[in-house]
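Heads up, one of the protein chains got dropped from this complex, but the rest are sitting where they should.
And now, chain A:
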């Protein structure tokens, strides 16, 4: 840390304060952004932090908003000293004071600085938790930040023009809950956003809507509500900033399993462009009816698929792969002898499965076929004595047509 003369330190702190007061009095929310983005490590803020280190009695220079600026300075100073827990604690105090002021301000100009504070609070909490964990203590600040943001949400979610900011806070809350693994807490904010009659969802800012659709889409994937997941993630994909490739990739990571489960395949270009190689063999397995390939693809990427929570979604594709395999057997039989194509011997299926390294006897195959019939992936009935499936002459292998497999 550079050593400053007292006079220079004094000058920097006064300048910061003047910029802050000017921003508030001219209601210029954007100009406050840089002043509050503590974690940005901007040269400007670093120079102010150094000044605070030299000039220890900065509180003396604050003549207004001291409940906010006092803790904010302490937070900035602690951050510079890499004392992350202190930095968070003071930032939360500052945020609390800001909210008190914010309640009294009528217009929405202060949403910009509020968003910065909300974002900083989350990021500083994550850092504080890492520090706590590395000292063997229980990380609890991100959880505390979540509670604080619920309070902010409450301030915004009522009537009035400030409501336009509620979705930004919601999205930051989602990030916290997903990180902490407490996604059930999303429910009450979602209810509040979706049941509000006083505010049209479309009026929220574009970026917040996309983020909201991404997270609520992921929740629908966990709930195995595939039509809803498809709707939300497709909406996120459609409106996402085309330049934001990382976000597009994340949307696709969840949308692809959803689309597969309703019988829609991504083309290879998409998988290559967004480097989603873990799905390539799964898609190939569906195209071919190759049960062995599906199994291998799931094994190969098991760890990452479990982490993102889509493993079980992909595992259920097995029934569709069976359907595809049976259809191929049917077509091959038809080419050989069209009159007998509708009678499929279970023995033939056993043979195909043995080739695919699946050791099943006739009874087990009968069981699988019954499941497919029950799920409307095969239309037909059994002739038990002759161990044959008699396939319907009309549409024996119904397509899903964008609907999930019957459960």
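As a convention for this text, contacts are C-beta pairs under 8 Å (C-beta built on N, C-alpha and C of every residue); 3 or more make two chains touch, one makes a residue touch a chain; residues count from 1.
Throughout what follows, contacts and distances are computed from a predicted model.
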item: Protein name (UniProt record) of the chain left out of view, among "26S proteasome complex subunit SEM1", "Ribosomal RNA-processing protein 42", "GID complex catalytic subunit 2" or "Trafficking protein particle complex subunit"; value: "26S proteasome complex subunit SEM1"
item: Omitted-chain contact residue, chosen from A:240, A:317, A:365 or A:405; value: A:240
item: Of A:103, A:336 or A:385, the one touching the omitted chain in the full complex; value: A:336
item: From A:60, A:307 or A:384, residue that would touch the chain that is not displayed; value: A:307
item: Sole contact to the chain not displayed, among A:116, A:193 or A:282; value: A:116
item: Hidden partner chain, residues of chain A it touches; value: 30, 33, 112, 115-116, 119, 126, 129, 133, 139, 142, 168, 171, 175, 178-184, 205-207, 210-211, 214-215, 218-219, 221-224, 234, 237-244, 246-248, 250, 252-254, 259, 263-267, 269-270, 274, 287-290, 304, 306-309, 312-313, 324-325, 327-329, 331-333, 335-336, 345, 347-348, 351-352, 355, 397, 399, 401-402
